[in-house]
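Only one protein chain is missing from this complex, and each of the others stays in its spot.
Chains here go by letter, A, B and C, matching the order in which they are written, and residues are numbered from 1 within each.
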Amino acid sequence: MAVRLMESLATTGPLAELFSDGSILQAMLDFEAALARAESRLNIIPKQAAEAIVAAAVAANFDAAVLAQDALRAGTPGIPLVKALTEHVHKKDPAAAGFVPWGATSQDVCDTALALLLKKAQPILESDLGRLQDALRRLAVQHRQTVMLSRTLLQAAPPTTFGLKAAGWLAAIHRSQKRLHVGFQESLVLQFGGASGTLAALGEQGLAVGKAVAEELKLAYPDAPWHAHRDRLAALVCACGILTGGLGKMARDISLLMQSEVGEVAEAGGQSRGGSSTMPHKRNPIGCAVTLAAANRVPALVSSFLSSMVQEHERGVGGWQAEWPIISGVIQSTGLAAASMAEVAEGLTVDKLRMRANIEATQGVIFAERAMMLLGEKLGRDVAHKILEEATRKSVEQKRRLREVVGEMKEAREHLDPAALRELETPEQYLGVADEFQKRLLASAEQRSSNSVRDRGKE
Amino acid sequence: MAVRLMESLATTGPLAELFSDGSILQAMLDFEAALARAESRLNIIPKQAAEAIVAAAVAANFDAAVLAQDALRAGTPGIPLVKALTEHVHKKDPAAAGFVPWGATSQDVCDTALALLLKKAQPILESDLGRLQDALRRLAVQHRQTVMLSRTLLQAAPPTTFGLKAAGWLAAIHRSQKRLHVGFQESLVLQFGGASGTLAALGEQGLAVGKAVAEELKLAYPDAPWHAHRDRLAALVCACGILTGGLGKMARDISLLMQSEVGEVAEAGGQSRGGSSTMPHKRNPIGCAVTLAAANRVPALVSSFLSSMVQEHERGVGGWQAEWPIISGVIQSTGLAAASMAEVAEGLTVDKLRMRANIEATQGVIFAERAMMLLGEKLGRDVAHKILEEATRKSVEQKRRLREVVGEMKEAREHLDPAALRELETPEQYLGVADEFQKRLLASAEQRSSNSVRDRGKE
Amino acid sequence: MAVRLMESLATTGPLAELFSDGSILQAMLDFEAALARAESRLNIIPKQAAEAIVAAAVAANFDAAVLAQDALRAGTPGIPLVKALTEHVHKKDPAAAGFVPWGATSQDVCDTALALLLKKAQPILESDLGRLQDALRRLAVQHRQTVMLSRTLLQAAPPTTFGLKAAGWLAAIHRSQKRLHVGFQESLVLQFGGASGTLAALGEQGLAVGKAVAEELKLAYPDAPWHAHRDRLAALVCACGILTGGLGKMARDISLLMQSEVGEVAEAGGQSRGGSSTMPHKRNPIGCAVTLAAANRVPALVSSFLSSMVQEHERGVGGWQAEWPIISGVIQSTGLAAASMAEVAEGLTVDKLRMRANIEATQGVIFAERAMMLLGEKLGRDVAHKILEEATRKSVEQKRRLREVVGEMKEAREHLDPAALRELETPEQYLGVADEFQKRLLASAEQRSSNSVRDRGKE
Partner (left out) sequence: MAVRLMESLATTGPLAELFSDGSILQAMLDFEAALARAESRLNIIPKQAAEAIVAAAVAANFDAAVLAQDALRAGTPGIPLVKALTEHVHKKDPAAAGFVPWGATSQDVCDTALALLLKKAQPILESDLGRLQDALRRLAVQHRQTVMLSRTLLQAAPPTTFGLKAAGWLAAIHRSQKRLHVGFQESLVLQFGGASGTLAALGEQGLAVGKAVAEELKLAYPDAPWHAHRDRLAALVCACGILTGGLGKMARDISLLMQSEVGEVAEAGGQSRGGSSTMPHKRNPIGCAVTLAAANRVPALVSSFLSSMVQEHERGVGGWQAEWPIISGVIQSTGLAAASMAEVAEGLTVDKLRMRANIEATQGVIFAERAMMLLGEKLGRDVAHKILEEATRKSVEQKRRLREVVGEMKEAREHLDPAALRELETPEQYLGVADEFQKRLLASAEQRSSNSVRDRGKE
């Protein structure tokens, strides 16, 4: 199993397995095997040679530790792998060894292996995002009418609903998932250009071989090799960055709502999750912490990738070599954040009573705007404003409800309908179009999401 | 004129004007005017009030310096602007002053103003990208058969064509332009949510008002306010980052090709561009330098934006406030890079003879791969490999052409066709499918580009 | 006045003035004047020429807008400035014009101008940091015994004191100020190397001229020109990054303590600071927001600067040109954060009662660790642990105080001294060495701070 204690909060899980040495090795070997098969199909190399190469292209035949060491001297893991594969083939079939790899260069091996790994990462990521969205949809529907404080600059503000809040998280994650999908589509392409991107060693058969290899590997075939043009990967990396930002926003919100003093929601505990042996009352926001950690790390990795795009001529010095750890870090951190927030959303406890109690605790001053709008219609905004300014000050100072204070003021008594005054602080009556917004967000997320589920089904 | 000497290489030009104080002020005021008009149309505020507000909403009426000072105390330029506008309206029509702004919050003003500025930035950026692509297309076509060294890790490698190189730049920039287009589409949306994103102050009319304002401003109307969900802007910022990476790659390539020792291309001089009073032979790669400077700065700005996405609840503390300088920096730097590379591409001098001479200077060793492939067919790859290893070593040590050295070797003489040997170092004959790749890249870029030109026509 | 509405929360204030066009121009001209004076002193150029140059070197003589435009074509503001200065001198004294600038290159002008600007930035920054530290020291002393909750992962944890908290902020900022001081010391050096860093045009007098210029400008004279070695500036930029991180931590803490639901501290209001016309109860954490915005932006600027250090040979293409906006942004944002937090600390209201009430509201469960330590001594940790687990669960479920629940348990009654039980939830008795830590932090900060004040006095 792939373990990295130092990065346990950043890389644990199925994506860590995907980027483990064995998995990477196999992806590189899969390219070699596909190339051999394709060239054999096109009668460029003997069928027997292809078979020998395919037979040898099994990760277990190779020692990742040795290859890593050699990679450092070669400047790429591709060169030592090809050398080791050639030696392996040679042992079985010396004649076949000369065809490893015919016409490809080490960057072709590495870049295509990366595309293959990303192809496997996509369903893992999308599945967690699917779980997360399902859970958020449930929360949004279930709490469509659950009123709570909105908070601007961390200060209490007029009410909203938890349904709208959840729908907002959902829609943002949904939009990001669509961008991620596009990013994957862009990135799942074959890289095959030979020494200098012209496939010169294959004469006029370069295109045919390329298309055949792409077909073998179920990768798209691009217009041309992209050895020094890394915008497709950049699009994927950026999509991860945006998604992680959205997940981080949700995690920040939840961790704030989980504060002892707020107490409106809680991550699920259990299985030593977020617990503390000495303080059983404590439910730490662990899923949020993992996600916020990702949101702290991923943006800078995106920056690194973008900086690294400035790659010289047909193969860069430094830019290309920087990419692997960046991409592996971005995909794993993003995936872990998605999985964590899926777990958080699925297990989230919502305390409606506490939400209402927190509204109550504001003494009604968050409804000052409402009172001012009501009075303003009668008295003009200026006058209304002055009245409310005085009323809210009193309410805060005297720790009395706003509606009481307002009710004692002459102008308010004259111009405000007693019923309106009584209902002034009823949160349900000051939600504006929260419900419409929630529905619109859900509808957008719903419709396209089913598409994307269908898309996933097709693949 | 907007001047910033400290940032002259980062912000000079039409985009600097766009982000000047007057322009920003007007964008904020345009929102206020549109809101007033919309609310008047829907009979929410008196027609007369709307007219007074519209009349007052002219940048020249306000003092940006004072507003900037006050913004720092209010935490946003929106609050002092509304206050100043209210005062201005009050002078003309006291009754109207109470309707500034009816139901909107200061973030609505700022975010929508930003969308309006971005709307104006789009054609400026796209026009320069259009010029750049046109120039690259011409270079790609014109130099379809211009052979030159490819270079991997900055070392000479088998030949390519300048046409393929230019087509590669073109296609990358074309893909990025499409992403940029999507980013703009995502970002050109109204923000309108009131104090807490529910438009509560407008009762049930929130949606209607929002749609009307969006219509007035020719912005899209989103599913819901996005006050604390910044992924749309992030998508635009990322698209700029990817584009700048591609422009930077082109700039790096050109600055390397312009080195005194390489001398294959040159930026246009003239008008004190890149010149040096004491060294008239010098043509500094100024356009490239400006672009590479952008490629050094923009990625980190992208990172900042992504980090800032973690915004608390209905309005963040720190994240939202960080955005403006980031976006303004990203758009201006990206735009300046695009304009610079357009100028570079349009004025680029290509020295075919020097390109060929640089190939010649390698003594033919870059064709070792070719010789090995030819001999390998007859002698097996292993034997061929050893022969060529010896031959290239001799060629380098003795400073003799590879084909001469190979020609003296017994196995080569026996198995290599004299004609093949004679032609071994002819670059035109070792280009593989460079031409096909060039055509494919051009075709992709061509077709969609004309669409996007048409799109621009429609707007 | 220098205004930038788009960056009003990032650049307003005295540092914005410092980086205004006039100020930058004058700094560049100050270098030219100092060079002329130094060369005249050393009899390298005629005294009269020097006088003419000095007389012309006044910012008001030049048009920053034109220079910015030309800078973009020249790749640096240095070239057009020298040209304009030469023209200006020529008008008054044609013979003198030939000596502008004798032996220096445009990078010498720009880099030294930057050093001069930084020299002026230092006291502004240090003064605000001084104010901030004075205020924090007062808070730390005054609230040495003010108990409050500590909070880990935003969950209530055993008590601490506000004095320790303030001392923690103070000490971190103090350490950062010392790093900043070192960074300034490293950066306040002359750059003077001529065309290629050898001062060849000055023959053997290069060193003498350099030293004289450094003396004129009160800058340190380095071992050699640093045109392509930017580590000194990097050290300053990093120091700003670390400082901003510390300021951001303090701002995050305060904004969290200011939450409506927590309410333990508040930024000063007044002068339309952080207020809201409709909600007088609201005191937005504006100083914190401005600071957190800086903490969102500055790290990425640091990253940009570090990336840009990879500068080619004797003058880079892209790296050098990227620097100015980065440095200007870092210094201004850091300075604004420091000024904002100084204002926050100076005006901070601390609500001791609310702090105690928030402790009370935890029902004593934060003292479970304490009870366990007490019981553990008698019963062994294992047994004690189980007892407390049960007790805290009951306390939370039944909303009863922990000490009551514990008091009802047989083992506790037997083994816990009644006095100990009574005092179990007295925060003052479970502060460990908080007071010692506070004193140690204050002592460290005190002692060196007075030095640094003295240092400032000397300059």
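The criterion applied here is as follows: contacts are C-beta pairs under 8 Å (C-beta built on N, C-alpha and C of every residue); 3 or more make two chains touch, one makes a residue touch a chain.
Because the structure is a prediction, the values reported are computed rather than measured.
Novice: From the list B:Val265, B:Val365 or B:Ala434, which touches the chain that is not on show?
Specialist: Spelled out, the listed residue whose C-beta touches the missing chain is B:Val365.
Novice: Out of B:Ala166, B:Ala294, B:Leu388 or B:Leu441, which touches the unshown chain?
Specialist: B:Leu388
Novice: Hey, which of C:Ala228, C:Ala266 or C:Met355 is the one touching the hidden chain?
Specialist: Final answer for the missing-chain contact: C:Ala228.
Novice: May I ask you to list the residues on subunit B that touch the chain which is not drawn?
Specialist: 149, 151-157, 255-256, 258-262, 277-286, 289, 299-300, 303, 307, 358, 361-362, 365-366, 368-369, 372, 385, 388-389, 392-393, 395-396
Novice: Please output the residues of subunit A touching the missing chain, sorted low to high.
Specialist: 1, 3-13, 19, 21, 24-25, 64-65, 67-77, 79-80, 83, 195, 248, 251-252, 255, 271-275, 278, 284-286, 288-297, 299-301, 303-304, 307-308, 317-319, 321-322, 324-326, 328-329, 336
Novice: May I ask you to list the residues on subunit C that touch the chain which is not drawn?
Specialist: Those residues of subunit C that touch the unshown chain are 75, 94-95, 97-99, 150-154, 157-160, 164, 167-168, 171-172, 175-176, 179, 194-204, 206-207, 223-225, 228-232, 234-235, 238-239, 241-242, 244-246, 248-249, 251-253, 256, 292, 295-296, 298-300, 302-307, 309-317, 369-370, 373, 376, 380-382, 430-434, 436-438, 440-441, 443-444.
Note that in this section only the chains that are shown with their structure count from here on.
Novice: Quick check: how many Å separate the C-alpha centres of subunit A and subunit B?
Specialist: Each chain's C-alpha centroid was found; their separation is 24 Å.
Novice: For subunit A versus subunit C, what separation do you get between their C-alpha means, in angstrom?
Specialist: 32
Novice: Provide the list of subunit A residues touching at least two other chains, using ranges where the numbers run on.
Specialist: 151-154, 157, 256, 299-300, 303, 307, 369
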